[in-house]
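For reference, the structure I am asking about is given below.
Note that one protein chain of the assembly has been removed; the remaining protein chains are unaltered in position.
First chain written, first letter: the chains are A, B and C, and each begins at residue 1.
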Amino acid sequence: MSSIFGKLFTVSTWGESHGEAIGAVVDGCPAGLEISEEYIQIFLDRRRPGQSALTTQRKEGDAVKILSGVFEGKTTGTPISLIIKNTDQHSADYEQIKDWYRPGHADEVYDSKYGFRDYRGGGRSSARETATRVAAGSIARKFLNEKCGTEFTAIVCGEIETAIETARKNNDSIGGIINLTIKNPPKNLGEPVFDRTEALLAMAMMSIPATKGFEIGEGFNAAKMLGSEHNKLGENHAGGVYGGITSGEDIFCRIAFKPTPSISKPQRAKNKNGEIGEISIKGRHDPCVALRAPVIVESMAALVLMDLWLCQSK
Amino acid sequence: MSSIFGKLFTVSTWGESHGEAIGAVVDGCPAGLEISEEYIQIFLDRRRPGQSALTTQRKEGDAVKILSGVFEGKTTGTPISLIIKNTDQHSADYEQIKDWYRPGHADEVYDSKYGFRDYRGGGRSSARETATRVAAGSIARKFLNEKCGTEFTAIVCGEIETAIETARKNNDSIGGIINLTIKNPPKNLGEPVFDRTEALLAMAMMSIPATKGFEIGEGFNAAKMLGSEHNKLGENHAGGVYGGITSGEDIFCRIAFKPTPSISKPQRAKNKNGEIGEISIKGRHDPCVALRAPVIVESMAALVLMDLWLCQSK
Amino acid sequence: MSSIFGKLFTVSTWGESHGEAIGAVVDGCPAGLEISEEYIQIFLDRRRPGQSALTTQRKEGDAVKILSGVFEGKTTGTPISLIIKNTDQHSADYEQIKDWYRPGHADEVYDSKYGFRDYRGGGRSSARETATRVAAGSIARKFLNEKCGTEFTAIVCGEIETAIETARKNNDSIGGIINLTIKNPPKNLGEPVFDRTEALLAMAMMSIPATKGFEIGEGFNAAKMLGSEHNKLGENHAGGVYGGITSGEDIFCRIAFKPTPSISKPQRAKNKNGEIGEISIKGRHDPCVALRAPVIVESMAALVLMDLWLCQSK
Partner (left out) sequence: MSSIFGKLFTVSTWGESHGEAIGAVVDGCPAGLEISEEYIQIFLDRRRPGQSALTTQRKEGDAVKILSGVFEGKTTGTPISLIIKNTDQHSADYEQIKDWYRPGHADEVYDSKYGFRDYRGGGRSSARETATRVAAGSIARKFLNEKCGTEFTAIVCGEIETAIETARKNNDSIGGIINLTIKNPPKNLGEPVFDRTEALLAMAMMSIPATKGFEIGEGFNAAKMLGSEHNKLGENHAGGVYGGITSGEDIFCRIAFKPTPSISKPQRAKNKNGEIGEISIKGRHDPCVALRAPVIVESMAALVLMDLWLCQSK
């Protein structure tokens, strides 16, 4: 189920960057939650490009529309269909490199896996798809916030503005790290073996395009710690999970993003015939994908906890 | 489904460290694969404690028995039931601390989630459970090796023997990092959105007890790289996956383990009544859980690729 | 997953009878299948009301639109989003009985389960939802037909036109039976225990609104047969499945539909306060739901076989 996430709170996303629209179907949301297009839009606007000098100048309108599952302003317990029209597509940017496999992109594996591909943008692997996760996640976070006071906050880690500016000037790109804090998570979520909270969070984060690493609590730093340090009562080195189960303490995660693969700096590439050449990728691309990623990270975390909350037996 | 892993190649594990036995049911294995108890035992023996001065002196016999699904030495396509009897349990070690929550363990969250718990060992969160993953994984890796030549190799990263020896002498423990290499993975596995190969590998690894971090390819290092570096043709910085799909190139992962939480060094702990005291955990525990983890990491990786292989549409 | 069907070929449906639109997301369809709106429309038109004197006079336009997953006329292997706008809604018909629970409908259980409900039409339990199953099923049947020559044919059983005409004149309704024949089904589909072909077909059929019974092969008649009769070679009394697995012989099923619950004949009903009164349901309702059901039955059967086809290991 490539495009379906969750067991009881399921999100089924669809749509390509250069099609008519993208969307998500959210199934399993309890009835009675107040939801509006205006509310969801707040989170989509945080993800939207074109907001600062450091992000792409594409103007993805990203106006969401609710097509089902809400009656008189409240969820009815039935599937909530969310749709976002695609606008401002520059498909022509892709025409000239349609026979080339963009380095660092999934172009070549797509051709291999499916036999052919929609060469306009990254298809389903495009960052555009993440808008639908944000829309779906906004419902989950509202529920958890009202029910348990849970708050999701992700920020780009460190001072990286100068590095981004330099990369952009060189027609290049750079990676980044996101820090996620979940305050007041519900306790007792997660299961002791495969469906551990940290395993599901890792899966959720590593399903975001361009992610390459995940940590919870002390993460890789834990490898160098002594048991007597890591165990210390009240210091929450574990990051809020024990044996896969949430303790109710704050959850801390870090997620690593690779540099945006689309750069206009000329680079060596392969084409369909296996020939090597040099290409320069035109178009309006973020020099650092991490900048717009915090709301995506928060949304995926909300989807994980929401699903676990529904699974937690009575 | 706390204890079930996979969609088409499913592994359902059961058993506590201090019960009569532990086991796994492997469903979905294609018919005709040669499997024997002796073959599976090779991998269990790699995980078994008591093999070096640096691992616990417990002697988990770990002798596996196949109860179903194999006829005349070959899999029949029906569920393969694997059972490993528990022996050499020292439940008495746990009696004296049964009202205390061992720091860094899941004791407290278990009591909170389930209302009570089997205080002998870590229950389902015990490292003992991982023996069943190794048994199940040995079937998956054999299939992939015969079909595609795939090889899974995990090793403990760096020189850590001195650090372990020091920790042990101080009645303490230390963490560690495992490097995983998958040679000749099948290509075209994984799906572009949620069921990305790296997302499923992350979930699988982060479901192993004591894991705190996961990286693929350059991992966190990718955050500091330029797009023009990371993209370079033929350098496989991505670690064998693009947009979630395997390219057939080698896959590289790193997994961080926290220090063993069970240490005999006295430490502050909470009990059921919320009182704080000092406890010392007796018993035979590994000073570094990472030492025995390579075969577990390889096994989980094999389960992920096997399941994706079956899911890959014809 | 209330509104998601299938494991590898998944269909996620959404939408209420009186909302803006209904739709389905089809995930897992192999790449390269030629699909067009015109093709899908053929099947939707067979389900559409208003085609004969014996069906409702509502004019559900049912014009389908493909929003994603198809590029240059062929499926790309990514989710196919299908949308059908709702038109010709007479919500006012429902205003006057909004506090009454229509007998034979899910109104009362909806209020009990969800706390409130969209009183306009049957919500998700409305027959309107089945249009999305037909749209999704048309893709599955095309694939199976091209790949294996499979043909799905359902017909209303027996001569029931007079009975329907009589029921309509009396402002009443009547049930019916559908016979389904699947010619050239793929062989070796289905699994021996829970995921038997007949079990999945039964589930699929009994998930169609108003169904009350399912038979395969001889069905209830088998209860009266002798083993020596039922076993006879070449007579296919089993209906094409043995131990849950398809033999490649034709599959025969029968599905029973109850009478349409919406009738304008006055009947006793309960309201929200538990009071009993008499109501007459206005609006344009089919006197026999079975008449429009054949294409729905065929579609659900196609979804079952398609999913099993993808699950059948290589």
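We adopt the following convention: a contact is a pair of C-beta atoms (placed from the backbone, for glycine too) under 8 Å apart; a residue touches a chain by one contact, two chains touch by 3 or more.
Just so it is clear, the model here is predicted, and its values are computed rather than measured.
Considering the whole complex, the residue from A:78, A:130, A:197 or A:211 that touches the absent chain is A:78. Among the residues C:44, C:180, C:256 or C:291, only C:256 touches the chain that is left out of the figure.
Although one chain is hidden here, its contacts on chain A can still be listed: residues 7-8, 28, 30, 77-78, 192, 310-311, 313-314.
Looking at chain B, the residues touching the absent chain are 1-4, 7-8, 10, 12-16, 19-23, 25, 27-28, 31-32, 67-69, 71, 74, 76-81, 83, 113-118, 123-124.
Contact residues of chain C toward the unshown chain are 1-5, 7, 13, 103-106, 108-110, 112-113, 122-125, 129, 167, 170, 172-177, 187-188, 191-196, 198-207, 209, 211-233, 237-239, 242-247, 254, 256-263, 265, 267-270, 276, 290, 312.
Assume only the chains that are shown with their structure count from here on.
Listed by label, the chains touching chain B and chain C alike are A. Centroid distances built from C-alpha atoms place B farthest away from chain C. At the interface between chain A and chain C, over half of the residue numbers appear on both sides, which makes the contact a same-residue one.
If you average the Cα atoms of chain B and of chain C, the two centres end up 44 Å apart.
Chain A and chain B have centres, each the mean of its CA atoms, that are 27 Å apart.
Across the assembly, chain A contributes residues 1-4, 7, 13, 113, 123-124 that each touch 2 or more other chains.
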